[in-house]
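Notes follow once the structure below has been shown.
As you look at this complex, bear in mind that one protein chain is not there, while each of the others sits in place.
Let's turn to chain A:
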Amino acid sequence: MATSVPGKNDSGAISITVEFTGGLEMLFSNERKHNVAIPAQLSDGSRPNIAYLLQYLVDNVMKDERKELFILEDNVRPGILVLINDADWELEGEEKYELQQGDNIVFVSTLHGG
């Protein structure tokens, strides 16, 4: 393997797993688990946080047109739980939590029925 691949900087990206459950997977091509690579540093020098991830998911992963079923007013729609490495995101700083390599982010809908 080449040690340096042109156009790809391994140290510049972090990979995380994103899961959608509780009915949300329906908005994401019926795929529960997504592996996502995002830049380790943003153009303004800050590190990517959950707020960045939300926009990233809407722009790049979500094919369903009904964005409002996932995001409302630039935040997760009320009734959708966010777990950061299995902990309620409220314990981790919510949308300001800065993503780490290997993080597991789970979005669970409480809005769907049986």
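What we mean here is this: a contact is a pair of C-beta atoms (placed from the backbone, for glycine too) under 8 Å apart; a residue touches a chain by one contact, two chains touch by 3 or more; residues count from 1.
Definition applied: contacts and distances are computed from a predicted model.
Of "Mo25-like protein", "Cytoplasmic tRNA 2-thiolation protein 1", "GPI-anchor transamidase" or "37S ribosomal protein S25, mitochondrial", only "Cytoplasmic tRNA 2-thiolation protein 1" is the UniProt protein name of the chain excluded from the display.
The chain omitted from view is touched by exactly one of A:31, A:74 or A:90, namely A:90. Interface residues of chain A facing the missing partner chain: 21-23, 26, 78-79, 81, 83, 86-88, 90-93, 97, 106, 108-114.
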